[in-house]
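Let's look at chain A:
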Amino acid sequence: MSNSLDSYLVLSGLLFAIGTFGFLARRNAISMLMSIELMINAVNLTILAFGAFVPPLNGHAAVIALLVIAVAAAEATVGLAIVVAIYRNRKTPLVDEYDSMKD
Partner candidate 1 sequence: MDRTLKARLEARLSDHLRAPVYQRHDETEIRIEPGSVPEVLRTLHDALDLRFEILADLAGVDTGVAMQVVYHLWSPMTSDWLRVIADGISRDDPRAPSATFLWIGAEWLEREAYDMYGIVFEGNRDLRRIFMPPDYTSFPLRKDFLLPDDAARSPGAGVRHVERAHVSAGAADPAAGIRRAPAS
Partner candidate 2 sequence: MSWSDIGTISPVVIAILVAAAILIVDMAVPGRRAPIVATALGGLGIVAVAILIQAGHNGRAFGGAYSLDNLTVFLDMLFVAIAALTIMFAVDYLESRGLPIAEFAAVLVFAVTGAMLVAGSTDLLLLFVALELMVLPGYMLAAFARRDPYSTEGAIKYFLLGSFSSAILLFGLAYVWGMTGTTRVDGVAAALATAIARGSIQPGLAMGLAFMTAGVAFKMAAVPFHYWTPDAYQGSPTPVTAYLSVGPKVGAFAIVLRLFVGALGPLKADWLPVVIVLAALTMTLGNLVAISQDNVKRMLAYSSIAHTGYMLVGLAAYAGGQQSGLSAILFYGAAYTFMNMGAFAIIAALQRRPGVTSQIATFAGLGRRDPWLGALMTLFLLSLTGIPPLAGFWAKAYVILAAIQAGGWLTALAVLAMINAAAAAFYYLRVVVYMYMREPAAEAGPSSPGLLFRAGLAVTGVATLIFGLFPALVTAASNAANVFRG
């Protein structure tokens, strides 16, 4: 099982689906951000699985994964900064209460 690419890809697919669920279903901005992190991690798992099983992709996978991790870090930084900024204004972390423009 651990030697088949399929199992890793299915695992990453499930992780991606869980992340999607979290993103769509949660109300809390930080929860949604965490779900996005899960999705990006699923992508990383996919990339590394390809890298580990497809010989020509071997080293490339690690590089791409590292760069994706860095991008995710930048994204999380900005996202949390925005969350903190909006919290100062709104005093609530729940995204569906940010509805001042629906008029």
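In this text, contacts are C-beta pairs under 8 Å (C-beta built on N, C-alpha and C of every residue); 3 or more make two chains touch, one makes a residue touch a chain; residues count from 1.
Quick note on selection: all candidates are chains of the complex that A comes from, given by their letters.
The structure presented is a predicted model; accordingly, all values stated were derived computationally and were not measured.
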Options 1 or 2 - which one, within this complex, touches chain A: 2
List of chain A residues in touch with candidate 2 within their complex: 16, 19, 23, 29, 32-33, 36, 39-40, 42-43, 46-47, 50, 54, 56-57, 60, 64, 67-68, 71, 74-75, 78-79, 81-83, 85-86, 88-90, 95, 98, 100-101
